[in-house]
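With one protein chain held back, the other chains of the complex are shown just where they sit.
After this line comes subunit A, so read on.
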Amino acid sequence: MKSTFAISLLAAAAAFAAPSHADKLDDIIASGTLRCAVVLDFPPMGMRDESNTPVGFDVDYCNDLAAALGVKAEIVETPFPERIPALMSGRVDVGVASTSDTLERAKTVGMSIPYFAFEMAVTANDKSGIASFQDMKGKTVGATAGTFEAIALEKQVKEWGEGTFRPYQTQADVFLALSQGQLDATVSTSTVAQSNVKTGNFPGISVVGKAPFDIDYVALFTNREEYGLINYLNLFVNQQVRTGRYAELYEKWVGGDLPSLTVDGVHR
């Protein structure tokens, strides 16, 4: 009798002690902090200002998301190849890291609807004689490892069957190699190309034209099974556009024609 009582007491205690199921959205709200993976080597999306503070479109976007959730934003710097390990090991909650929403990647992580769209531009070393995308055939070209344009360019070089493709670890290394003449040309997002040429840190290079790759839609990402959070992210992206905040941030960091985030002829 005594033991039955003890067992039922234990069972009751266990029932209270067992955590009620909280999803990631709950966890973020409860913890009071939203930890965003942001690439800070990708101006103007993510970079550091003179006082070494993270700034950029993605940084502002993370701050907006945190404000919407009513929590504090924490920017976690993650180079491109380390975005997924950072998420999987629980160091970050959400990626606001200009991540292209490829189907291959969506098998591993959960993607929101696109929050930004890039066009690709060719930047060439002035001595290489490259004046268009087609001129890159047979040359030494490169891009930042782990990006949409790197994957597309590597595929293109294989298709051409001549020339070499080299991925570098950071955007800065790509432009350094390009400026030194180690690379003849690179494909990068036009925003990155313009802002790097403008800095004057990399003499002897110019943007020579567009690359005929698909528009690179980038999404926020989190764990694949966190439907609650993904739903929230989708609505958040929608609201950013609806309230004009997207246009405001675009004007602040990039400028020019606002890229549309919708595709004609399909539901979403």
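The criterion applied here is as follows: a residue touches a chain if its C-beta (ideal position, glycine included) is under 8 Å from a C-beta of that chain, and two chains touch if they have at least 3 such contacts; residues count from 1.
Just so it is clear, contacts and distances are computed from a predicted model.
Undergrad: Which protein name, taken from UniProt, belongs to the chain you can't see among "LuxR family two component transcriptional regulator", "Amino acid ABC transporter permease", "Quinol oxidase subunit 1" or "RNA polymerase sigma-28 (SigD/FliA/WhiG) subunit"?
TA: Missing chain, UniProt protein name: "Amino acid ABC transporter permease".
Undergrad: Return the single residue from A:A68, A:I151, A:V197 or A:V241 that touches the missing chain.
TA: Result: among the candidates, A:I151 touches the missing chain.
Undergrad: Which one, A:S31, A:T53, A:T108 or A:Q239, makes contact with the chain that was left out?
TA: Considering all chains, including the one not shown, the answer is A:T108.
Undergrad: Looking at the full complex, which residue from A:A177, A:V218, A:L233 or A:L261 touches the chain that isn't shown here?
TA: Here the residue in touch with the unshown chain is A:A177.
Undergrad: Can you work out which residue in A:L25, A:L65, A:I84 or A:A185 touches the chain that's missing from view?
TA: In the full complex, the listed residue that touches the missing chain is A:I84.
Undergrad: For subunit A, which residues touch the unseen chain?
TA: Listed in rising order, the touching residues are 80-81, 84-85, 88-90, 104-105, 107-109, 142, 145-147, 150-151, 154, 164-169, 173, 176-177, 180-182, 223, 225.
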